[in-house]
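Every protein chain of the complex appears in place save one, which is left out.
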Amino acid sequence: MTLTRERQAHEGPANPELERRARAQESWRGFFHALPAYVYLILFFALPLIIVFVFSFASRSSTGKPRLENWNLDGWATLTDPLVRTIAIRSFTMALLNTVLCLLIAYPFAYWIATRANKRTRTLLLIAVLIPFWSNFLVRTYAWRMLLDSDGYITQFGEFTGLWGRMLFTLPGVFIGLVYGYLPFMVLPLYAALERMDWSLVEAGRDLYASGTEAFRKITLPLSKPGIIAGSILVFIPSLGAYVTPDILGGAKTTLLGNLIVTQFGDARNWPAGSALSGTILVVMLVATLVYFRTGGRTV
Amino acid sequence: MADGAAAVSLHGVTKQFGEDVTAVDNVDLEIRDGEFFSLLGPSGCGKTTTLRMIAGLEFPTDGSVRIFDEEMGLRPPNKRPVNTVFQSYALFPHMNVYDNIAFGLRMKRVESDEVLSKVNEAIDLVRLEGMGKRRPNELSGGQQQRVALARALVNRPKVLLLDEPLGALDLKLRQAMQLELKDIQNEVGITFIYVTHDQEEALTMSDRVGVMNEGSLVQVGGSEEIYESPSDLFVAGFVGEMSFLAGEIAEPGTVRLSGGEVVRARTASAAGTKITLALRPEMVHLFDDRSEALAGRNAVDGSIARKIFQGDSMFYEVDIGASGSLDVHVENLPSMKRWEVGDVVVVDFHPEAALALPL
Partner (left out) sequence: MTLHQGAAPRRRTDRFLTATGWMVFAFLYLPIVVVIVFSFSASSSVGLWGGFTFSWYNRMFHNEQLMNAMQN
């Protein structure tokens, strides 16, 4: 196959028909290589999405399972409920705040790792960041619950120094848990962007009379923007649906989008409404991901 | 032109990385104001590190760096009156040409109308009119190089440091840029410190050249001096083409080659010293027999071992027996005879052209 092609490169297509068949064969091979991925995506991604979408137009039944008759827009009507809007805004704000906090903590941290001279040190530090996240999510969250409780160590320390009291079932407590859970998603893209940076640009900036801070603001920061965007989206989107951490650390006093959807499929026995809500959030997430690929996905 | 004042002076400057690597070893150097000075040497000789220590991008482990008689010490690069043109240009990819050039001025808080006029002046100087809005990735290599130059020059630094700026350009463009750089330096009058491994480049552009090898400054002098009177074997071999013959000094002014021939040469050491005789190929002439050879010069018998046509000249490798072989460079003028491999010839050279260099 290769020999034929090499010869053709020198003499021009000796046999156009042969060439056409070779090219067709190549694209068929490509298709078959991708087939398993296509099947997987269709079965586990497209199909569930379609099911959810279909269910959102179905009608409720007493058992909760949707009746595939009497198609209506009742499920979608719940979206207009002012309560839903309040909950959505609450989830949105929480996700936004989580993203901002993660960014503020992750950036200096990622910068620190990226500026360690020894490559092995950097790799070790990165692995060290990931290890806590190989442990079970619930265990980690309950550990925080214990730490933030009245007799927990954090509370004891806070009372001793006079800085804070019991943080369990308070908003700061919830955010400690949230930031804890999502920090690596912000650290890794930031680190990737900073690691890839051309540091001679910073040297050029210093040579051109910029102080360390100015060089950071005008050169490093703008060039790490793709990392900031990527990290923000990787934290923000999943945060929209987060509800377990707020439940465990916040005392299940507030309802978020996640809780809302779960109850629709459970206690409220309103699958169409649940489907409509899930569908909407999925669309929002898909759009945001598209935005990511258009802007944050590449370097300058 | 140079008026004698020292723009940059290095005293005992040493740079060590860790325990084992001495990149720059005890360099003493004075570069005059308004001079075009080149630091020449092979890769890893320490010339770039030396330049970076003047810029403030590295700090010496020992020794002092003074710019216009001001001790620099640990002063960071943004506090030094020098600017650098980097080998990779280091243009800011997220800014256009105008903003790149304006960067230094803006960092110095220059008024925006003054920035406008100065940047445009710089753009004209490097002949990039109309390119202001372009991004670096939309420019050719030569254009990027000129932006890097303008970005540094616009600040009118007291000293401009250039780190192999022409390395990435193709030959013709490089030669054109060499002339342009020289013109610009004459026009602007700033001291240029130019780092390169290309000896031809250094010799053509500079007022003076400093040759470095393995961290040490080996010889400093004008282009002619470096070329015609290299101080040691390394400089002789690195700059231009050279033939080397082993021998020892018979008496001052005379050298006995390993094959026994006695020739007159420039010597600087005592009799009996083992030396290497260095001869430039263009200083050696070929004749058919001794009677044609010029009086007062050395004549050695040999035969043509190899011949290479080089367009404007012929290159001959002449085997002179036990002493070794000599490279000869003959211009292809109409009157010049062309020899063939195997021809018996007489090699002739002036004693002043032969350097007896200690091992």
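Every chain is named by a letter (A and B) in the order it is written, and numbering of its residues begins at 1.
To be clear about the criterion, a residue touches a chain if its C-beta (ideal position, glycine included) is under 8 Å from a C-beta of that chain, and two chains touch if they have at least 3 such contacts.
Just so it is clear, the structure is predicted and the values come from calculations on it, not from any experiment.
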Seminar exercise, completed: In the whole complex, of A:Leu188, A:Val202 or A:Leu260, the residue touching the missing chain would be A:Val202
Seminar exercise, completed: Omitted-chain footprint on chain A covers residues 105, 108-109, 111-113, 115, 117, 125, 128-129, 132, 135, 139-140, 143-144, 146-147, 149-153, 155-156, 180, 183, 197-200, 202-203, 206-207, 212
Problem set entry | Footprint left on chain B by the chain that the document does not show | 52, 55-59, 76-77
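Just so we're on the same page, only the chains that are shown with their structure count from here on.
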Exercise. Any idea which chain B residues touch chain A in the complex?
Worked result: 55-57, 76-78, 82-84, 86, 88, 90-94, 103-104, 107-108, 151-152, 155
Exercise. Where on chain A is chain B touching in the complex?
Worked result: 198, 200-201, 203-212, 214, 218-219, 222-223, 300
